[in-house]
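Shown here: the complex without one of its protein chains, the others still in place.
Chain lettering (A and B) follows the sequence in which the chains are written, and residue indices restart at 1 in each chain.
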Amino acid sequence: MRPDSATSPGAPEAPAEVALFDPSPLLAEQHRSVPERLRSLVRWETALVIALAATLLFGVSVSSQFLTGSNIFNIGLANGEVAIMTLPMTLIIIAGEIDLSIASTLGLSSSLLGYLWLHGWPMPAIIVFVLFIGVILGAFNGFLVTRLGLPSLAVTIGTMTLYAGIAEIILGSTIVSNFPTGYTNIGVNAFPHTDLSWSAVIFLVLAIAFGALMHATPFGRSLFAIGWNKEAALYAGIRVKRVKTVLYMISGLIGALAGVLYTFRLSTAEFDNGSGLVLSVIAVVLLGGVSIFGGKGTLFGVFLAVIVFCSLQNALLLTNFPEDATGIVTGGLLLGSVLLPNGGTFVDRLRGHKARRHVSNAP
Amino acid sequence: MSAPAEVIVSTTADESSSSRRLADLVFKIREFGIIAVLLVFVGVTAAIQPRFVDSQNIKFIFTNATIYALLALGETMVVVARNIDLSVGSVLGLSAYLSSDLFTRAHGIPIVGVFAAGLGIGLACGVINGAIIAVGRVPSLVVTLATLYVIRGFDIIVVGGGMVVASSLPSGFLAIASSSFGPVPYLAIVVAVVIGLGAYYLRSFRSGRELYAIGSNPEAAQLAGIPTGKRIFTAFVLSGGIAGIAGVLWASNYGTIDSTAGTGYELQVVAAVVVGGVAIFGGSGTVVGAAFGALLLATINQALYVLGISSFWDEAIAGLLLIAAISLDHGIAASLTSALRKRSLERAT
Partner (left out) sequence: MNDASGANRVGDGTKTPGEALNPLLVMDRVAKSFGAVRALGDGSLELFTGETHALVGENGAGKSTMVKILAGVYQPDQGNLRIDGKEVVIASPAAARDAGIAVIYQEPSLFPDLTVAENVFIGRQPLRSARRIDRKAMHRRVLELLAPLGVRLDPERIARGLSIADQQIVEIAKALSLDARVIVMDEPTAALSAYEVQRLFRVVETLRASGAAVLFISHRLNEVFAICQRVTVMRDGMRVLSRPLEGLSPDDLVRAMVGRDVVEREQAGVIERGEVVLKVERLTREGVFVDISFEVRSGEIVALAGLVGSGRSEVARAIFGIDRYDAGAVYVGGERLKKGASAAAMAAGVGLVPEDRRLQGLVMELSIGGNIALASLGRLSRFGFVRRAAEHKLAGEWATRLRIKYARLSSQVSTLSGGNQQKSVLAKWLSRRPRLLIVDEPTRGIDVATKSEVHRLLVELAQEGIAVLMISSELPEVLRVADRVLVMREGRLVAEFFHQEASEESIVAAATGQAQMVVP
C-alpha cells in the first residue's frame, strides 16, 4: 500500500497517510466504524423486538385475556410510573452519570402531596408545588454533581436516602387516602377513547418528546458527546455543567410527576411509596441498549425495553407468580442484557484467547 | 475531573518527607475524625439524656452495629478495588432464612452446621457475582444490582408465605447474639477480632495490597502483572461468604425470619463504608474505618431514639451524613493533591 518512493530521499510525492493507531498509552482498543456500530444497535433493537414477540406469545399462551383491552390497560397501569422514570434516566446515563434518587423523589412528592392535602391546600396548587419541589430536588443533585464535582453514584445514594428520609419526616406513619375521585380516577379509568391508562398515555407522549430531544436537538447531541468524552465536549463549547444540572432537574420533575400519578393510582399517600423502584428503572434502561458507561443508546431501544418489561411482568402475574418475586425477572433481564453483548468476549476468554478490552471496573 | 496544570519543578528529600507527614496527618484526621465525631455525639447525647450511656442502650448499639460492621468488612474489600456489591442484603436474607430453617428441617443439626450452611450459601452467591464480574468483565454495579433482584426473588419464592419463628430455634442459637459481657455482646468482640484480622490482611499481605492497587489504577495494575480477575473474584466470594455468615447472625439476633430479612441493608452498608473513609472509587480506606462508620450510624440511630426524636429522622440523617462524608472526602483529596503539588512547586530550584 505504500509507494516505494517513501524511502528514497527527495521523494516528490508525500508518502501515504499513516493512521496513527495510538490509543491509550498502554492498551490496545477495540475499534469499530459507524456502520458496524449502527449494525450492533440495530441488532440490539431487533433482539428486543424478538423478545417482545416471545413475551406476547408467552402471555397469550398463559391467558386468553392477555391481549384484551382491559389487560393492556392493566399493563400500562401497573408500570406507568417506572416507564415514565426511564426517560430522564436514559438521558442521564447517556451523559455518563446516574440518578439513584429519582424514586425517592417520587416518594417525597407522594408524601408532600398527602401532607398538603391533609392541610387543606387545593389540589391544583398542590400539584404545581410538588412538581416545583421535584425540580428543586433535582437541582440539588445537579449542584452536588457539577459544582462540588462529586461522583454521581455515591452522591445519589446519599440523596436517595435523604429524600426518602424527608418523606418519612413529612408524613410519618400517617396514611392519607381521602383524595377526590376526580383525581384518583386516573387509576381507575382509561384515557378517553383508548384502552390505555393515563400513565401509559403520558408515557407515550413524553417518550416522543424525549426521543426528539435526544436525537434531534443540539442538547441531545451534547449528551452523547459528554458521555463519550467530557473533555472534548468542554472544548467544543458545550456547557457540561449546565447540561448536567438541567438533566437532574428534569429527572426531579419527572420523579415528582411520577409521584403524583402513583399516589392517585393507589389513592394513598404513604411515606415509603416507590421505594425500590429505582433499580427497576435502571434495569429497564440498560435492557434498552443504553451503555452504563455513557455515550451510547437510543430512546427507541428503551421504549421497546419498557414494553417488554411491562408485558413480561404482567404475563408472569397471570401465571400466579408471586408478585414480590418478579424482581427475579428484572434481575435476569438485566444480567442477560449485559452478558449477551459480551458473550463473544466471555467465550473467548474462557477459551484463553486474549480479548482486547479496556480494563474498566467502574462500580 | 481534570487536574490543575503543573508547573514542574523538583523535589528534595525534605519536601518529600514533609509531604509524607502531611498526607499521613490528613489520613489520620480522617480516620480518627469518625471516632472524634462519635465521641462528641455520645458526649452531647449523654449530657442531654444520661440514660443514653446505660448498659441497655450501649448493648443495642453494639448489637445493631455488629452485623453492619461485618458486612462492611466484605464490602470494603470490594469497594477498595473499585467495585461495589449491592447484593449483600439479599444474600443475608436468603442465608438467614435457609440456614435457620435447617433447625426444623434437619432435626438435631449442630449450630456449627447451620453456620456452615449460611457460609456456603453466601460463598455460592459470591462465586456467581465474582465469576460474572471478573470473567465477564461486566461492571459490578450492574451485576450486583441484578443479583440483588434475582437472589431476593429466589428468596421470596423459597420462603413462600412462611417464616421461621423464634420458638423453632434452639436457645443456644438465639443466645449467640444476645449473650454479653456487661453491655458489650460477645458477638461484638468476636466481630471486632475478625475485623482486626481483615485489616491485618489488607495491610500486610500481598494480595490485600493488590486490591488497593487495582482500585487506585486498574490499568497500571494489569500491566504490573497483578492477577486482577482473580483478586476481584476472591473479593466478591469473600463478600458473599461474609454476608452469608451475617445472615446466620441476623437470624440469631431477630429470631423471626421472613422474606424481607436484610432488605435495604446494602445501602446502609455502603453508607457506613463511605462514612468510614473508604473512597467510593477505590484505592484507599480501611476496614477499621468502615467498622467505625457502622458504629457511628448505629449510635446516631440509637441516640435519636433515646432523645425522643422520632425514628423517622434516621434515614434523612443517614443521607445527610453520607453526602457530608462524600463531600468531605472529595474536598480532602483535592486539597491534599494540590497541597502536595504546591510543596513540590515551592522547592523549585
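Details
Here is the rule we use: a residue touches a chain if its C-beta (ideal position, glycine included) is under 8 Å from a C-beta of that chain, and two chains touch if they have at least 3 such contacts.
Predicted model only: the values in this text are computed from it and were never measured.
Counting contacts over the entire complex, the absent chain touches A, B.
Of the candidate positions B:96, B:226, B:248 or B:275, contact with the unshown chain belongs to B:226.
Considering B:85, B:210, B:266 or B:314, the position touching the chain not shown turns out to be B:210 (whole complex). Within the entire complex, the positions of subunit A that touch the omitted partner chain are 1-2, 6-11, 14-15, 17-23, 25-28, 31-35, 37, 212, 216-218, 221-222, 224-225, 228-229, 231-239, 295.
In the full complex, subunit B touches the omitted chain through residues 4-13, 16-17, 19-20, 23, 204-206, 209-210, 212-213, 215-217, 219-221, 223-226, 279, 283-284, 336-345, 348-349.
Heads up, the rule we're going with is that only the chains that are shown with their structure count from here on.
Taking each chain's centre as the mean of its C-alpha atoms, subunit A lies 28 Å from subunit B. By the touch rule above, subunit B contacts subunit A in their complex via residues 1-2, 79, 81-84, 132-133, 135-143, 145-154, 156-157, 160, 214, 218-219, 221-223, 228, 232, 259, 267, 270-271, 274, 280-281, 310, 312-320, 322-323, 326-327, 330. By the touch criterion given at the top, residues 24, 26-27, 144, 148-151, 153-155, 157-166, 168-169, 172, 231, 271, 279, 282-283, 286, 292-293, 322, 324-332, 334-335, 338-339, 342, 345-346, 349-350, 357, 359-363 of subunit A touch subunit B in their complex.
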